[in-house]
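One structure, pasted below without further comment.
Of the protein chains in this complex, all but one are displayed in their positions.
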Amino acid sequence: MEMPKLTRRTFIKISAGTGAAVATLPKALNAMEAELGGKDLGPVTMAERKAIPINCHVCNIQDGAIAYVENGRVVKLEGNPEHVSTRGRLCAKGNSGMWYSYDPDRILYPLRRVGARGEGKWKRITWDEALTELVAKLDAALKEDPNSIMMKYGRNRSGGVVDRFMKTLGSATVVNHTSVCESSKKIGMEPTWGPDIETPDFANTKYVLNFGSNILEAAYFHNPLSQRITEGRVDNNMKIVTFDVRLSNTAGFSDEWIPVHPATDGAVALAMGHVILRDDLQDSTFINTWTNVTVDELKAHYKQYTPEWAEKISGVPKETIERIAREFATTKPATLFTYRGPAKHLYGSYNEKACMMLPIMTGNIEVQGGYCLPRGMGWPQPSPEPGKPAHDSVLAHPPEYPLAGHKVSHLTPFFIADGRQKINVYFSYQDNPVYTNPGARAVWGKLFKDEKLLPFIVSMSPFMGEETALADLILPDCPYLERWEPESMPNSLWPWLGIRQPVHAALGESRENRIMMRDIIHKLDPDGKRGMKQFWNFKDGEDYMRHHFDNIPGLKEAGGLDFLKKHGVWPIYGKLNPKTGKISDKTGREIRAEYGLHKKELSAADMAGAVAEKNGVIMKNGKAIGIRRDGKNYVGFSTGNRLINVRVEQWAEYGFNPMPTFKRIPWHETMKDDEMILSTFKINVHKQSRTAAVKWLAEIMHSNPAWMNPVTAAKIGVKTGDLVRVETRAGHLVTKAYVTEGIHPKVVSIPTAFGHWEYGRLATLKLKEQPKFGGADDPDLKNVWWDDKGVHPNDIIPVVADPIGGSQGWFDTVAKVTKAGPNDKYGDVQGDWDKHYEAYKETLRYAYTGDLHRKMHPEMASWGGPESVKAKEHGGH
Amino acid sequence: MSEELRVSPIETRGKAGTRRYAMVVDTRRCIGCMACQVACKAEYDTPLGVNRTWVPYKVVGKYPTVKKQFLPRLCNHCDDPPCVRNCPVEATYKVEEGGFVLQRYERCIGCRSCMAACPYNARFMLPANRTYTNITNVVDKCTFCFHRVTQNLVPACVQTCIGRARVFGDINDPTSEVSYLVARNATQVLRPEEGTKPHVFYIGADRNQTEFGRDAYRQREVMELDRTAFKNHFNI
Partner (left out) sequence: MGDYVWFHDVSWHASYAIYFFVIGILAGLSFLSYGSWITPALRPLREKAAYGSMILLAIGGLLLIADLSQPQRFFNVLNPMYLNFTSPLAWGALNIVAFGVCSVLYILELRKAPDSARGKLLALITALLALGLPIYTGYDLTVHQSRPVWNTPVMPVLFVALAIASGSAVGSLLSGGNEGAQRVLREYMLWSTAGVGVILISILGTTNYGGSAQELTFMILTTGTIGTIFVGFGMLAGTAAPVAMLFLAHLRQQTSGLVVAALLILVGSAALRYALLMGPQQLQTLY
């Protein structure tokens, strides 16, 4: 009696099933695969949701996305299926981006500090009051010295607006966050082959060497590249080998995880080069044609880097080095990838360069499945444009670090404390150094609390981050879903232009960056007499975008901004194929990238008036535009001589080794048995300091115990969950231990993104309180079940600056780890300014001007010393 | 499969003229990014503390040869679902066309028998507080994105799957991608011995890892602190 009853009810069941109107299955029974997105409906209402293409900005990978709106609220975010890199998929963070907008603790109107800095007492004020107060300060500062107006930005995707703002004010004191980010990777690469990053062709490769990138969780470009890695792994049988000090998800996914002693990747890479050159497995034609050294020079240079030598330093067995080197050199195509692992050390630039030498010497450059140049696109700026500031700023270009093209932001507090630049107004934009920088509270917190050093702090932020909490004036910017911004990222082998557009009106009184900055300038120069207003003549964000996009050849014909508003991205290379998950062209074939960019030939027009020198460099009005090789005029690489510079002459000028080399960190050599290296890392579901208030991500990961190897744990007698005390030269903290097989015994590692003391009620687990700044509460927060917010390590991580790249040595800290004592409480964190200051003084000694520089470079004995180089005059920024 | 081979009359696998949706989860492609879990939360405004899909992982091996194994989990839309058998009021039921196992929220009395009956922890009780959906205090579960699939869209978790580890389709249709994957690869289902005939097929899932081992204890120790918090909150 079951059967008929069931069938009789099927219809009613379907209709009742989702509380929705009668839904029937799509008719076509032949193999039609369901679509991979582009449309969404409410599960309860069954109503189709309004789709608005945008560009994700939960992190900085810049995936194309679609925001789905129901009853005026973004309820779903999805990858844009028309986006060639993203292919319709978003990561966990991208899927939860609406919580940036709907964070109950979001700041929805301007605030003025009342009470002491950091006391948490705020007064709501109008925009007019805010601007009046700010402009008064700016006026005074401008009279004294424009450079006393400082801008520190972190994740700035304004597409030129922030720089325009500072140039309009005539200040060169603009500091980014790149030195705490990956800058030594960039500096390791740029002088060698031009761009600051590579694009490995993971989908088509057979072999991947990964040095310290956690691409399956983080890195540039997590989502798009992870997609290609799984394709390569399963559809193309590639092998992936990962070097990391701990078992990241990438290492855990790899065919081989090779634990390496921190900061020694360079040695391993050089030894692999040694094996390749020794066994004659290099691509001699490529080396001789496209680099500024010969095979013989290379062979001679690499002789010194034996696997035995590398094993002693890195702990990687010489057999492994020999084997991996041969596998890499004999498997074609092969590629290599690195991220912050090798770069974030005292001599990170050297490490990075040593790694990139491997694809170069094996000729895997710009071939299918190889190590490719990044592909990007640009856009014009609205004119007129403000000119360069009159004087350069020592904070933007500290003379001790002439090669650090991406600045040395993490030393700023000490420079300011040393009185090297007086600051009257400090602007903070998408940057939380009080949490994210080495020294954190102990250094930046102290600086921000010092009203003499920073008399007036303005934070342009929608959130009460650790830095914003110490501001005097808060101007509520809009989260990414309410902003107009131009985008382009080389996150696949296909270049694209994209756009961020508001999915709904800015909530509360918040104003997006370009509007806010325009309003400041207009207030400062109401009648244009100061000549500032002229650079800020646009109606609104959309109008500004028209200046960027309406005249780009190709896009213009397609409809310019209107095309982008409709599709979110341009060009559209094909359709997302539901059967393969890949992009297919009209014929149904998978689209194929273009390779060999450096072999593009110069047109006759380009060659007009150009001369090829005898080394082949093609010069045109004083600039190298290409390189002549076997009778052809190629564009070559975007370096000064259009070649890959294995020998970097500028480095030699400052007494650095111009050839691939490795320097061991002195304080690692003298480490005692009971000392370890404190490392740190990112995890897949969080973004720096920004996502601690995103409930879905916080639910997945909200605490950050210290990773330890069972061997180490046994030595100090702790098991998972026990309290441990981590002590460095700068201070100590008390946290929980997480004992895992997945970490090098000499390393203790603590992930970032946890242990907030600001950033709203969820991040700090103060959910009893009510939203304070105009946000609407989320009933779901009553379901928060966890009670541990973690412990942040940055207060006890001292500064280290790569004398070449200027990058922070995040992974170099020596630490003593012990079982917590009776007086140690979970969450204790204590860092000390003076000790951090000592570390700063010490790291300066490694700069080319410092006394340890020569000591570290005996091979450069012939160098004339700092006096021999007259400091180069830098442009504004 | 012929009619006679169907133990329960509600099985529709291989039944001519009907669809039988299934998901293939290729663990070789799963990178543990959790995008699926969050996409599902967003699609359904699923409250904190409960999940329609989740991606637990285990660290296996001894230093230095260690690996991470991810096992995306969700309702198996069993062809012979014990949850349906146990619901006193047929508030949970199987849709013949497609094989979806769904909920009638307006009918559910909240006795939790279906939760007890499901061998896979795929069901949960919705708490009283949600962000904007007013369906509360009834049992909920993965619907195989019935509302999307009926509009010829793949489920939200499949749509966003970065590793393309999740593939969805009609396994009664021999030419579909899922049929192809199941035909070409060795697949596993969870707890086959329960005879539930799960329709989430795994590629490369090691049953020594997917089933309880002594490991259940290790995890407990590893997770003790969070676990206590969780227990306190739900007064388990």
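All chains are identified by letter, namely A and B, in their written order; residue positions are counted from 1 within each chain.
Just so we're on the same page, contacts are C-beta pairs under 8 Å (C-beta built on N, C-alpha and C of every residue); 3 or more make two chains touch, one makes a residue touch a chain.
Keep in mind that this is a model prediction, so the values were computed, not measured.
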Option touching the unshown chain, where B:Tyr120, B:Phe146 or B:Tyr202 are the choices: B:Tyr120
Candidate in contact with the missing chain, chosen from B:Arg13, B:Arg28 or B:Lys58: B:Lys58
Contact set of subunit B toward the excluded chain (per top definition): 32, 49-51, 54-59, 73, 82, 85-91, 107-113, 115-121, 124-125, 137-139, 191, 194-195, 211-214, 216-217, 219-220, 222-223, 225-227, 230, 234-236
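Rule of thumb we're sticking to: only the chains that are shown with their structure count from here on.
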Sites on subunit B touched by subunit A in the complex: 9-10, 19, 26, 28-29, 31-35, 37-39, 41-45, 47-49, 59, 61-68, 90, 93-98, 100, 102-107, 127, 129-133, 135, 143, 145-154, 156, 158-165, 168-169, 173, 175-177, 221-222, 224-226, 229-230, 232-234
Residue ranges of subunit A in contact with subunit B within the complex: 2-3, 6-7, 9-10, 13-14, 16-20, 23-26, 29-37, 39-44, 46, 71, 73, 75-79, 88-92, 94-96, 98, 216-217, 223, 226-227, 229-231, 233-234, 247, 249, 252-253, 257-259, 578-579, 581, 684-685, 695-697, 699-700, 703, 709-711, 719-721, 736, 738, 740-743, 745, 778-788
